[in-house]
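For this view, one protein chain was removed and the others were kept in their places.
And then subunit A:
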Amino acid sequence: MTEAISEIGETRTGRVLFDARAGHDGDDAAPGRALRTAGGPRAPRPRRRRNWSLWIGLTILVTVLALSLWANVAPPFDPYDTVGGRLEAPNAVHWFGTDNIGRDVFTRVMQSGLLGLGTSASAAVGAELIGVVVAAVAISGGRVVQEIIMRFADAFLAIPGILIVLLLRVVLGAGTVQLIIAMVVLYIPSVIRVARGAMIEVNNSDFVVLARQQGVSRARIMFLYLIPNAYPTLLVQVANIASRIIVLEAALSYLGQGIQPPVPSAGRMLYENQVYMQPAPFLLVAPALVIFALATGWNLLADGLQRRLAQRKEGARA
């Protein structure tokens, strides 16, 4: 008989691992079902359900990437030039129609996809790299350093993100690189918070304690143990932040403060074309789809990575 107390329970017959959430979290195992009994007969290995989130997310992102690469490497039309009439409805030549100054919407939308992917990925990775190092410094630097860094991060997190980015835009000026820098700055505190949480667990583990006792330097511990062991959690966060950047960039572009014209950006296209909502609604559909695809793609990828991570943890415990 087993008692599903929590994820890990004890029975009279030995230590048993339970998955109390099984059945709710996508695992085939029934709630309370014993996965493996230490010292008892070996339980059959649970059959893992396919990680659909991961694969769908990846498929969406790769598709957008492929189409965007095509539109950038061999664009059907010059995305900046007047190649058709004004506000042409979608047709065989211009698949998504033309905008108010006769530019091909398909080419522009697809080019915006690469920019969206590039901006979101580079800003998320940038924030992650800096945030992780700062978090590691906070943990390795002792209580005072940690308090200062964490309170600063908390204070930063209390300010609305869009306001911070708008202020940074004023300081840094317009431009795609400046936009990426602003996004990096915005998300560093979130990364610090999550990375610190992940690293504290590692920092208190036996092997790190042992390494410390053996006189391994703080820097070595940071780069050899803390950061590498926290990376799976941080990978999930990269995808998560990227999806948020997609939406934020769209909002900024909508406010006229995102990627600057004439460079195609889906958010900016929404902003520019809103006045044509009635005579040419197709102008809004295409960029909205790209934003939706990118945000959904990154979100599903994050979700999938998280599930994969959970499965690995379960595997490790087993």
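Criterion: a contact is a pair of C-beta atoms (placed from the backbone, for glycine too) under 8 Å apart; a residue touches a chain by one contact, two chains touch by 3 or more; residues count from 1.
Everything below uses one rule, namely that contacts and distances are computed from a predicted model.
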With one chain of the assembly withheld, which option in "Heavy metal translocating P-type ATPase", "Protocatechuate 3,4-dioxygenase subunit alpha", "Solute-binding protein family 5 domain-containing protein" or "succinate dehydrogenase" matches that chain's UniProt protein name? "Solute-binding protein family 5 domain-containing protein"
Which listed residue (A:N72, A:N100 or A:Q146) would be found touching the missing chain in the intact complex? A:N100
By the document's definition of touch, the residue of A:S190, A:Q257 or A:Q306 touching the omitted chain is A:Q257
Pick from A:R86, A:R151, A:R220 or A:R312: which residue touches the chain that isn't shown? A:R86
Hidden partner sits against subunit A at residues 80-82, 86, 100-102, 170, 173-174, 255-257, 260-262, 271-272, 274-279
